[in-house]
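Once you've had a glance at the structure underneath, I'll fire off some questions.
Complex shown without one protein chain; remaining protein chains in place.
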Amino acid sequence: MNLSKKRRAFLNSALALISTLLIPAKGYARWDETAYNEVDIADSIRSIGIRNPGELRDASKNIELSLPEIAENGAIVPIKILSKIPKTERIFVFAEKNPQPLVSDYMFTPDVEPFVASRIKMGETAFVHVIVLADGIFYRTARQVKVTIGGCGEE
Amino acid sequence: MRLLQHLTALIIFIASPQAWSNPEEDRQLFLATFAGNIPDVPISQYIYGSMMLSEDALNQYESIMDFPPFQEMVDQGKKVWETPFKNGQTFANCFGNKGTNVAGTFPYYDTTHEQVVTFEMALNFCLERNGETRMSYVDPETMGALSAYARSLSDGMLMQIEVPNAQALTKYELGKSLYFKRIGQYNLACASCHLTHGGRYFRDELLSPTIGQAVHFPVFRGGERLYTLQMRYQRCMEAVGAVAFESGSETLNNLEFFHSYLSNGLPLQSSVYRR
Partner (left out) sequence: MDKTVRFRVRLKDNIADVKIMIFHPMETGYRKNKHTAEIIPKHFIHTVKIGHNGKPIMEVHWSRSVSKNPYLNFRVPNAVIGDELSIAWDDNMGESGAGTTTIS
C-alpha cells in the first residue's frame, strides 16, 4: 500500500465516520419519505422504529416541552423542546391530526445540546407528541394545542 | 357604579353623533370604557391589542417577533425605499427628517388640498412627484412591504395626530360616524366589537380595544403578506359580511384619521405579528 492509497483509505474511513456520526438509530441516516408520508398517528409512530407504543416510557418530567395552549395562528405555532434525559440522540415531533403526523426529527451529537426550538403548522386542535430516543430507549411526552379558527382569523 | 357612569356616558356619546365632537373628549371616553372593561391594565399595554390579556398569546408574539419570518418582506421594502428614482431622488427626500420619526403624524389634514393624507398616500405622492408609477393600496408585496419598512423608521415615535381646524374636524366626524355605523350581514359596527367589547370575548375571539390598534401596522398574520391598516379594515368589513370600502378611498382615509387620533400618545412599531 503506497502513501496515496493509505491516504485514500484514511479519507474513506474518515468519511465513513462522519456519515455514521449522524446515524444514532439504525436506518435513519437519510430523510425517510415513507415515515413522513404516514397519515395515521399510530403508523407514524411505528415508522420511526417503535414496534409497540407500550414500550414508550413516560418522561413528562424529563422532557421540557413548551407549546402554546391556544395557538394564535395555526400556521406558525412556536415549539421548544429540551431533553434532560442523558445521552439524548434524537427528538421526534408529531402533530397528531396533521395530514402527515410526523413533523420533524432532530439528531444530536454530543457536540450540541439536546435542545431545539422551531415553528410548526397545525391544522386543528390536537396533541403534539414528542418522542426522545436516548441510549436506545424511547421516551415520550405530549401536550394539547388548541387551534381555533375564529371569525377574525387569517388563512 | 363606575360602570353605570361609563354606560351613561357611552349612551349619550352614541346617541348624539350629530353634535360636534371634541376629539380629546372622545379619546377620554374610549379610555374610560376600556378602563371599565379591563381595569388594572395600563394603557401602555394596549399596543399589544388583545394579547395583553393573555400570557399565552403574548409569549407566542414575543417568540415570533424574536426572529420574524416576515423580515424578508420588510427587507424588500427597504430596498425599494433606498433605491433612487430615475431622476436620482429618493423616498427619504419626500419626507421631513429623511423619513425618520415622521409616521406618528400621519394621517394629517392637508389644509392646502383640504384632504386627509395617510402615510401610504404620502408614499404614492412621492412616487408621482418624481415621475414614478403609484403603487396599489391593496398590494401587500409592494405597498405593504414599502410601508412596513418606511414606518419602521418611526419605531418608538409617539402617535400625535392633530385635528387643526373645522374642516379637519369634519373629516374626523365622517370617520367617527363610519366607526359607529352598523354594516354587513352581521350588522356590526367597528364600535360594537372594539369599543363596547374591547378587551372582552366576543364568541371565541378576544377583541382588541380601539386604542392601540393604529400604532402597529402593517401587520403580519401568518401566510405571506403584510397588511396595511386599511387592508385590515377591509378584511374586518368582509368578516362582518359587508362590502369593504376601497383602500385609499376618502371614506377609509377619514376612518383612519379618527381611528389613529384615538391612539395618540402610544408608541409606533412596524411591523408586528398579529393573529
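Before moving on, here are some points about what is shown:
The first chain written gets the first letter, and so on, giving A and B; residue counts start at 1 in each chain.
Here, contacts are C-beta pairs under 8 Å (C-beta built on N, C-alpha and C of every residue); 3 or more make two chains touch, one makes a residue touch a chain.
Model, not experiment: these values are computed from the prediction.
When the omitted chain is restored, the residue from A:I85, A:I120 or A:V145 that touches it is A:I120. Contact with the chain not shown here comes from a single listed residue; of A:A95, A:V130 or A:V147, that residue is A:A95.
Against the chain not displayed here, chain B makes contact via residues 66-67, 69-72, 223-224.
Seen across the whole complex, the unshown chain contacts chain A at 18, 21-22, 30-32, 36, 75-77, 80, 95, 98-100, 102-109, 111-113, 115-122.
We adopt the following convention: only the chains that are shown with their structure count from here on.
Chain A makes touch with chain B in their complex at residues 68-78, 119, 148, 150-155. The residues of chain B lying in touch with chain A in their complex are 51, 54, 56-57, 59-61, 63-64, 69, 203-205, 221-223, 235-236, 239, 273, 275.
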